[in-house]
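Note that this complex is displayed minus one protein chain, with the remaining chains in position.
Lettered A, B and C in written order, each chain numbered from 1.
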Amino acid sequence: MGQLGVALLGCGFVAEIHADCYRRFVPDARVEAVVGRNEAKTRAFAERFGIPRWFTDYHRALALDEVRIADVCLPNFLHAEATLAAAAAGKHVICEKPLCMNLQEADRMIAACKQAQVRLMYAEELCFTPKYVRAKTLVDEGALGKVYLVKQSEKHFGPHAEWFWDVTRSGGGVMLDMGCHAFEFIRWMLGKPKALSVWCQMGTYVHGDKTQGDDNSIAIVEFEGNAVGMAEESWAKPGGMDDRAEIYGSQGVTYADLLHGNALETFSQVGYGYAVEKAPDTKGWTFTIYEEAWNYGFPQELAHFVDCVKNGREPLETGEDGRAVLEIIMAAYESAAIGRRISLPFKTDAKIPIEPWLKARR
Amino acid sequence: MGQLGVALLGCGFVAEIHADCYRRFVPDARVEAVVGRNEAKTRAFAERFGIPRWFTDYHRALALDEVRIADVCLPNFLHAEATLAAAAAGKHVICEKPLCMNLQEADRMIAACKQAQVRLMYAEELCFTPKYVRAKTLVDEGALGKVYLVKQSEKHFGPHAEWFWDVTRSGGGVMLDMGCHAFEFIRWMLGKPKALSVWCQMGTYVHGDKTQGDDNSIAIVEFEGNAVGMAEESWAKPGGMDDRAEIYGSQGVTYADLLHGNALETFSQVGYGYAVEKAPDTKGWTFTIYEEAWNYGFPQELAHFVDCVKNGREPLETGEDGRAVLEIIMAAYESAAIGRRISLPFKTDAKIPIEPWLKARR
Amino acid sequence: MGQLGVALLGCGFVAEIHADCYRRFVPDARVEAVVGRNEAKTRAFAERFGIPRWFTDYHRALALDEVRIADVCLPNFLHAEATLAAAAAGKHVICEKPLCMNLQEADRMIAACKQAQVRLMYAEELCFTPKYVRAKTLVDEGALGKVYLVKQSEKHFGPHAEWFWDVTRSGGGVMLDMGCHAFEFIRWMLGKPKALSVWCQMGTYVHGDKTQGDDNSIAIVEFEGNAVGMAEESWAKPGGMDDRAEIYGSQGVTYADLLHGNALETFSQVGYGYAVEKAPDTKGWTFTIYEEAWNYGFPQELAHFVDCVKNGREPLETGEDGRAVLEIIMAAYESAAIGRRISLPFKTDAKIPIEPWLKARR
Partner (left out) sequence: MGQLGVALLGCGFVAEIHADCYRRFVPDARVEAVVGRNEAKTRAFAERFGIPRWFTDYHRALALDEVRIADVCLPNFLHAEATLAAAAAGKHVICEKPLCMNLQEADRMIAACKQAQVRLMYAEELCFTPKYVRAKTLVDEGALGKVYLVKQSEKHFGPHAEWFWDVTRSGGGVMLDMGCHAFEFIRWMLGKPKALSVWCQMGTYVHGDKTQGDDNSIAIVEFEGNAVGMAEESWAKPGGMDDRAEIYGSQGVTYADLLHGNALETFSQVGYGYAVEKAPDTKGWTFTIYEEAWNYGFPQELAHFVDCVKNGREPLETGEDGRAVLEIIMAAYESAAIGRRISLPFKTDAKIPIEPWLKARR
């Protein structure tokens, strides 16, 4: 089996990262088609990355024989239908985070892929981030003793695209958009134990003019085995992206700062092209990052899935993991809504995660 | 009015810091007497710091005319009775944190000092920590815009003295012992708005063989004016003391790390005398701190109170502040016990803060 | 003996720091008079710091009985004459760095103070900088083994006052202005061994339109006992002040960064009052420093000298130390001029340190 063909569904922020990563870092894959709503933008995307075909209807991409993998980089509310269509077409699926809008969709996605005998990977890149992977091996080596607290945090000043502010399309605010990273990071770091309960506090502190969604959220998750996870997320943090983790054990700790930590410390009176994701300016002091996609683990993640498909292996991150994360997120919104710790497993008919919190605020 | 006489009640860890600070940094005060339970230890303390008198009964120190200030550095459960005795003797009081064991005691202390027309200062040194004072002026200058999130955290591997492990004497675990710092830091930074509610999660993760108290605790406090505080405390963090704060506003952020931040970065194959509070070793890499008392703000705090007494001014931190902190702590233990957000003001007959949580665990 | 009276000669940048330090941190001293060339500025200075007298002629201040200490904060070329006048008036002298303009002046200053039986302190504050003092004790404890390399560096974008650019008044560029700090730091850290030789490279890289002096200079000094010092100095470094040291031994190292190290890490969209010495802006990311004078050791230095005078003790830093530094500086300029390692002791008739380098460039 030579190179595997990929159909890239979506041509926004994360699709660009994926396209660039396949080209530079994943020799076993080749993007055969890209799909977008907007004709001009999609064509330009295809040209820019040397992708031979582009479509505005993803079914056409999924119909291609050359395509073995559907890479779902669409807005959240389209994840489920695209995954179902891909499975129906016999394509393996790698789906961007969050897995989908609700637990019913998640169940359908998992079932459909199982039935079609295609792989479903949940694209949590933090499990492939080189610095965090090193932290994981520290834990696995026993360097920290018994781990009892895992913290992960992502903060910046607001999402890449306008549709995120509209919670009916995104399904929630920052706890959904970025909390999903933290929850899966914590689960992975602890060895994916059962989550027992969730506490969550959130609010709209800075962007109340733009969104009903939460723009700063904190969640605490208790796990089997006497361990705790904490997720801190913000769309209200000025000064550019922050991505950090801390792991506490009975015999050690490790602190990892992906961005300020790794950056060059730069002062420029005149400014320059690019410092880091969402940095508002490049004049004065900045923390200049480099090879961002590699440092986040995107190419490693995509290469892993391509390898899984080629060699018939189960991905590190599955649809079930994506579902477990979504369950925690839904419980977190419920907790923020009613001011109580929510026990897991959590059943809910909420159509979107933020639903109970929006109701409670009215 | 020349130098003010001070009676130091207690001769443990924090009393040493105070004694050293008065001598080196507070020319307007002179320690006239020290009081301790253990005769030999108290005498040695007096000799070491050149204090002219020592007693095992604090009433004798309070009876001295030369003494104008009683500095209460006793175990938590003695704060109230010592303060009441000092007030009765007409002495001004500076009382170490936490203010006392329960809200009833707090009310009595405040009332007694008012009636005796003596000042009562709540000794929260973080409000005098030079680095944090600079953060406060950043906030006051408007550098960060509207502040919506204040985080403060203290973590190490367990308390200075054995009696802390016994919750009947200490009144609680790390949320009481160190959470009090965070809560007053947050209140001060936000301009002391009303606290509206508390969420708290805690557990005994590492020291279950030594204590029934919580050794790792997280609390979230919502305040009037759409602001949030977060306190993270641990007695379960190996590798020496951590003391950090983060302040998030609509137009800026500031991060302050008192210890790793300020330290010399040292490698020693052979080791040396002292790196930082509670560091387990000085071989290998260490973060060497210097002038710890000054960097925490102890001399500034004591000088401030001496100045308040000399010049008839209200201290920055009062008994009412200490009571407000204690109320949040008691609500935090209640929240951890029942898994709910607790609204403030909070009334409780609990004798010690940890009471509801201990009951809930049984 | 109560408070000692001080006459502050000069009312520029460093005089302000001294005045503020005496007032806030040195209860044993009181500034009785300030002297400046400019009447309005001097009067305003006196008012601002509550100094009872001000003069435009320093002899009048030196004539006061209340004055026991002359604190020389004048431009470099006036250090010698002011010190001689103070000694003649029977006043103890603390003289700002560099000690003076040439070795002959240095010899006269030392001799005059000896004859008048007054103390002469060389005001090298880095020997009192708390973080560096801690590094010194690490060395003295043996934590680093045998020390073989000491580095110290100060860098910013140019001096406080215009007269520094004019080398005939300042006597040299950045190697004189800031190299003196490094050389004495290194001597002190190594236990003041004999300097054996100096290598120096310098140039005018950024400010050639303003000065003939060197604006970026590197010097390497070899010492008895197989140890090396390195001084890196710059007036050409954008982005605000840098002050760092590194100490390397056979069994350990320690790194100390006074400013970026200790600072709060702040982002502000709107800016604020002051970040750090010579920071060009406070918008965007800045490294916010606090209690600068204390962190540099100015109050500790002044208190030390007041204590020496009160108690008849030799200061840590003497006129001889200042002379030793000046000798290294003069050898450094000679080395840069002729491209050779210069052996010490070094004799020269140069009137100002930069003389040989200026000649060589013509």
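Note that in this section contacts are C-beta pairs under 8 Å (C-beta built on N, C-alpha and C of every residue); 3 or more make two chains touch, one makes a residue touch a chain.
All figures in this text were calculated on a predicted structure; none of them were measured in a lab.
Residue C:Trp199 is the one among C:Tyr22, C:Trp199 or C:Tyr333 that touches the chain not shown. For the chain missing from the display, the contacting residue among C:Asn38, C:Gln115 or C:Ser250 is C:Ser250, taking the whole complex into account.
Although one chain is not drawn, the whole complex shows that of A:Ala143, A:Leu196 or A:Leu316 it is A:Ala143 that touches it. Considering A:Thr266, A:Thr318 or A:Thr348, the position touching the chain not shown turns out to be A:Thr266 (whole complex). In the full complex, subunit A touches the hidden chain at residues 27, 130-131, 133-135, 137-138, 141-145, 251-256, 261-262, 264-273, 282, 288-291, 294. By the touch criterion stated above, the residues of subunit B touching the omitted chain are 238-240, 260, 265, 267, 269, 280-281, 283-287.
On the side of subunit C, touch with the chain left out of the figure occurs at residues 145-146, 148-149, 197, 199, 201, 203, 205-206, 216, 218, 220, 222, 226-228, 230, 234, 236-239, 248-253, 339-341.
The rule is short, and it goes like this: only the chains that are shown with their structure count from here on.
Averaged Cα coordinates give subunit A a centre that lies 54 Å from the centre of subunit C.
Separation between the centroids of subunit A and subunit B, computed from CA atoms only, is 41 Å.
Among the residues of subunit A, those touching two or more other chains are numbered 238-239.
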